[in-house]
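Part of the complex only, each chain left as placed.
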Amino acid sequence: MRTDLCGIELEHPVINASGTWDAIAALRTFGDEVLTRFPFAAFVSKTITLEPRQGNPPPRLWETPAGLINSIGLPNKGLAGYLEHDLPVLARLPVPLIVNVMGFTREEVATLVAAVAERDEVAGLELNVSCPNVESGLIMGADPSETAALVERVRPLTSKPLVVKLTPNATDPPAVARAAQDAGADAVSLINTLRGMALHPGTGEPWLGAGTGGVSGPAIRAIALAQVAQVSQSVSIPVIGMGGVESGADAHALMAAGAAAVAVGTASFRDPRAGARIRVELEELARKERVSAGA
Amino acid sequence: MNRTVAPFDRRLSTVTGAEAIGAYRLLRCSDEGPEPRPGQFYMLAAAERWGGGQDERPYLPRAFSYLRRSGGELEFLLEDVGPGTRRLSELRPGDGLWLLGPLGSGFAAPRDGREPLLVGGGIGIVPLLPLHTSLSPPAEVLLGFRDAGHAAAAALFDGATVCTDDGSEGQHGLVTELLDEHLDDHVEVYACGPPAMLEAVRLMTGERDVPAQLALESGMACGFGACFGCVVPTREGYVRVCVDGPVLEARDLEAVPAH
């Protein structure tokens, strides 16, 4: 199932969701098999910001029925640290690299996009305008005109594919997707996590160090599918669907709803090679479909 | 290196034994994986019906230090504290068990010819057992438990000094009180136990400038560095317990977080 994702050649349509797979830590844990048996068709790196960030105070995780709330808070080495330390390692991966960036102002995003896009190792960029853990993420991605202004600002800086990652915590994701498309985005990806919260069972205080976090996993799958279907009907650029994908059937459903590619997030926490399994299951479903269509 | 690289696959193992050890539960399973280093851990999940317990959980796998490893078998010791450990405690021989590991970085050899001093509290004794059996001559072992029911697991160790909170087995008191008696300038402390105990060990060894390696726990989602959820504060910022630990130098830590 070779897939052309707005110019990025993928061997199959299953990639990782940003922030849910750290290839460098995986190399330490699993060794070089990570390179020879990489489970995704592209690697999307965790969101980077201009300055280094420590992320949110722990606890950062809370398990919900069929899901997870995280308040990681985008820890990262910052642009310079990423380019110097991480990029050379990630360049060893056998798949295209998509770098996810987030800025607190349009100019910050512009700086990030310009600096990242000029590196040959980078196949494409994803703009995180949707992280519910950081104030500005919510604002940019929930509003069509904010999104348009951002994409217009950074679009001239690179000819590499620009993916805009939408937030589900919005009244009208299709409107935001259209705004991104009209401003020159090459693809949109969705859904990011839904704003969620849990209380400490004993004290009644917020459990997460940051107070609230984002919900992911099977619990949000039906919501993701609805938004992916709606957005796919509203734009002509490719859609990367994600949210609770655990099986080839889930990936297949997102693609039936219009997604060109599918990202696996939380499912990787249960199995680092969930992406590879999902790819096999997906291709088997597609094969069966071709057979039953008499092709 | 205190790290055995893990097979890049979650693997389906078979439960070969399950029995009570006092208040804890011993779980034995087949394993073809490589030899782990003392202090490393595995992510476990029951192959069937992982979920549907209290509050519809567990959903994610759970982290467990290995207790023993021999003859193609791995052993774990579990304390039932919630839906995940409950489900694992119900497993019977023949049941399937998902296994990922060995993970993380284990204990390092004592430096400068120091004598290892092992200090364990409650279920925290687990990673100390493979360390203990790897040491020769045998190290001093101090173990603290709530009560005699839990202290039954001390029998896994040869010649451990035991205390209980309620005095129902061994000495009456906290294991940190035992540690206080045994702490001198020739030892290196290896400790695992509840956060309050580890925090006390960190402070005591820090004051006396004795090196201490602490095997930490932390809420985990993945166990292989993917989620950034399991961090603890160190003097260099947050580090991930699952890839930079679970064994961390006491002197690097800012604090042992309460959860």
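Going by the order they are written in, the chains are A and B; count residues from 1 in each one.
FYI, a contact is a pair of C-beta atoms (placed from the backbone, for glycine too) under 8 Å apart; a residue touches a chain by one contact, two chains touch by 3 or more.
No experiment lies behind these values; they were computed from the predicted model shown.
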Stoichiometric formula of the complex, labels as displayed: A x2, B x2
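The rule is short, and it goes like this: only the chains that are shown with their structure count from here on.
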Centroid distance [mean C-alpha coordinates] between chain B and chain A, Å: 34
Residues of chain A defined as touching chain B within the complex: 19-22, 24-26, 28-31, 33-34, 37, 46, 54-55, 57-68, 70, 72, 75, 217-218, 266, 268-273
Chain A-facing residues of chain B, complex: 3, 5-10, 45, 51, 55-61, 98, 100, 103, 218-222, 224-233, 237-238, 240, 243, 257, 259
